[in-house]
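Here's a slice of the assembly, chains where they normally sit.
Letters A and B mark the chains in the order given here, with residues in each chain numbered from 1 onward.
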Amino acid sequence: MTENRAFLRGHWDEDALVKDADQLLSELFPICRSITGEGVRKTLNRLGELSPLQMHSVPTGTGCYDWTIPDEWNISDAYIALEDGTRIVDFQSSNIHVVSYSEPIDRLLSWEELAPHLYTLPAMPEAIPYRTSYYQRSWGFCLSHRQWLAMDRSCLYRVRIDSTIRPGVLNYAEATVEGTSGSTFLISTYCCHPSLANDNLSGQVLWSLLLRELRRAPTRHTYRFVNVPETIGAIAFLSRNEAAMQEVDGCLVLTTVAGPGQWGVKRTFKGDHLLDRIVTQAFRARSVTPLDYPFDVFGSDEAQYSMPFFRIPCCTITKDKYYEYDEYHTSLDNLEFVNPLALVQSLDIYLDVIERLEMNTSYIGTELHCQPMLGRRGLYPNLGGAVRQRPAKGHQGDGYDLDAGHRLQSRTLDAMFWTLFWADGTATLLDIEEQTGIPMAALHSAATTLVQAGLLTKAEAK
Amino acid sequence: MTENRAFLRGHWDEDALVKDADQLLSELFPICRSITGEGVRKTLNRLGELSPLQMHSVPTGTGCYDWTIPDEWNISDAYIALEDGTRIVDFQSSNIHVVSYSEPIDRLLSWEELAPHLYTLPAMPEAIPYRTSYYQRSWGFCLSHRQWLAMDRSCLYRVRIDSTIRPGVLNYAEATVEGTSGSTFLISTYCCHPSLANDNLSGQVLWSLLLRELRRAPTRHTYRFVNVPETIGAIAFLSRNEAAMQEVDGCLVLTTVAGPGQWGVKRTFKGDHLLDRIVTQAFRARSVTPLDYPFDVFGSDEAQYSMPFFRIPCCTITKDKYYEYDEYHTSLDNLEFVNPLALVQSLDIYLDVIERLEMNTSYIGTELHCQPMLGRRGLYPNLGGAVRQRPAKGHQGDGYDLDAGHRLQSRTLDAMFWTLFWADGTATLLDIEEQTGIPMAALHSAATTLVQAGLLTKAEAK
């Protein structure tokens, strides 16, 4: 448990969190989700049991900027069978066998008729690819290349998809943790992928656990949580919250957080936004160097949030990042691929990021002419002349070495004097942490002591 | 032929251009030029045959800021001969044998009288140096050190220079390619050097060919071409075009472009001006790393154009750069040294620079709330979920790998989405190219497609 952990968290029971993550991953993995339909509703309702959510339904056909909500898609069964009824590709065994938004079909087809509707990955012959066709009516099956090679080119196939594409609604869920600072951060994830574990069941689970954590204690800032179908859901959400979204200070897009590989950070379009800087510090505090992904217009919903009208800087912490792992968008992105402990470690980093947002403020000193006399307030050693240890690289000296065995916490003194030095309101604790290497939690603690001593007041700014 | 080449150029016939360059180099090399006189007039007239030029004559004695146009110098013959008439140093064999602006003389001199008027290069005993004495009346001969060593110190020499230094004019030539953007770029070269091929017959020939190319198609910006005697001609030109020159947006100084060595770039005094950035991209597109010369107050006419009153940022692309090659300002900078193919390759880079100036603008999107739905406009693949290839370093991913053998041009999609992302008018195509590595021509092409689709309008700015 890091020094920061106790800040927002009344407790941090890693075992219990891992158990919760494991349970949610297992329960929600089999559900067939898409950008609309029963699967999304079922998923959002289950997540709402963890921490209450506000559910939204946008009627299909609604225009959202350049887009229109498509009809709702639902599916109960689908298969490719031999003429004797033997199912050789079966939706019941994996819902990604069917191209999402496939039209209903029930026909006997020759190989030549069927072949253009089959998708495989020759380079990964055991994996079923994941494909969609949201906006053009068609149908299709995805199967492993091994299966595809074994299919008899000369026989007829019974192809059946029991789906409906009809007017209905697009759903998304929301929850707000209200703060008082006037700053609002968006915490966004997406719920539209079927049985794919890291992308993005992991992000949804982390989103729910993070929401539950933040509700444990009052926060300074407001955190607006939203779980939407990717792209169309984000666009619908923006169009219904246009004014509020123009005021948002930043966004965390939660996705692909429980894989076996390295952590990664996709940067905001600014690259040096408050969120970029805080995420950098959170990893530095763990001595972890994440893979660095500069902002890209391809990705998840940051693509929408970052467009000119809103220009919300979005940051994403991943493990492993979508696009980057071989199992991405295949049947191999399954419960074997993800690890609930990794998910909870990602939660820990995200929570650290939020704690840093909470701590980050500037202060105004009551005495700005000189260093105040801390000694008469019991905050400085009375015996002078002792040798301050040579600071290590980056100013992280960790002790004043006194001859008689005294050992003062020089980090505490460093933190106090640096906070006083910047107590003209021009630097936040993040600025000071970046400049001096003193952990923000130590600066926060020093500032709190100095506020209590009447030497500082908090400069309440965004 | 690079992707850009077709932009301004109706055609690009390298062989024909090389032939033209070769012809001009051969014809113009033997002419004896100086800062005034017949040689300059003859050269400018010949270049005017390639593409029409406006000829200017400034009377000698005219004051131009701190300078005064000196009297006109012309020369018909000159030699050092033995008493029997045998010419041992002969203007007819090389016009750089005579110090430019030498006074007339016709005398029999002893070695002691002659010696102070002789210039050689002991370190390059075969080369004749090039020397001038524009502003102090004197006379002199330049000869190879080998010749000088062989001269008899005991005999008398007949020294004759048939020159005149009389009131007349200083000439320069001009041509303007008019655009509509309101931006003007100066394209400057100099015509005052006698039989020296790279410095600067090569620059003059490139200047003429570039002018001819730019006249083939309408341009967005205005390009003002000027060919002046170095220093005094540039100062005369500035003094006669003071208001216009204060409005110029940048300048390319053409010199030494046809040598056998490496390309080089002399930077503007700003170092990161639009021209510096565009030149960098033009070389990057060729995977060529030119020698980088920071701005220097010594050099060619950028020394005048960059002075405080005008502060025109000037950039120069060279091959090889004046000062830097051993043959510089000697008889070895001759037609053997230069290569018309190299000259045409330099022309190609300069033309690329100008095409980038032409393409570089910003755009305003008609939908700024979210990414527009390109799919319904036929600009995006309808089948989703396919794995985008991991982008290579610098964002230059080159494909979306689809299972069924489809292969979309991800560069096209990248170019479209990045152009849309910056469609708030705050970034130009150059900014986007620098940030993403997507070639400006691809961005220009994407922007053109999006303008046609009604999703962008051009932000006409300088």
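FYI, a residue touches a chain if its C-beta (ideal position, glycine included) is under 8 Å from a C-beta of that chain, and two chains touch if they have at least 3 such contacts.
All values derive from a computational prediction rather than experimental measurement.
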Whole-complex copies, counting every chain including the 2 in place: 3
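In this section, only the chains that are shown with their structure count from here on.
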Distance between chain centroids, defined by C-alpha means - chain A, chain B (Å): 53
Footprint of chain A on chain B - complex, ascending: 365, 367-373, 375-376, 382-388, 390-391, 395, 403-404, 413-414, 417-418, 420-421, 423-424
Residue ranges of chain A touching chain B (in the complex, touch as defined): 64-67, 99-100, 119-122, 129-136, 138, 231, 234-235, 238-239, 242, 269, 294, 296-298, 303-304, 306-310, 323-324, 328-329
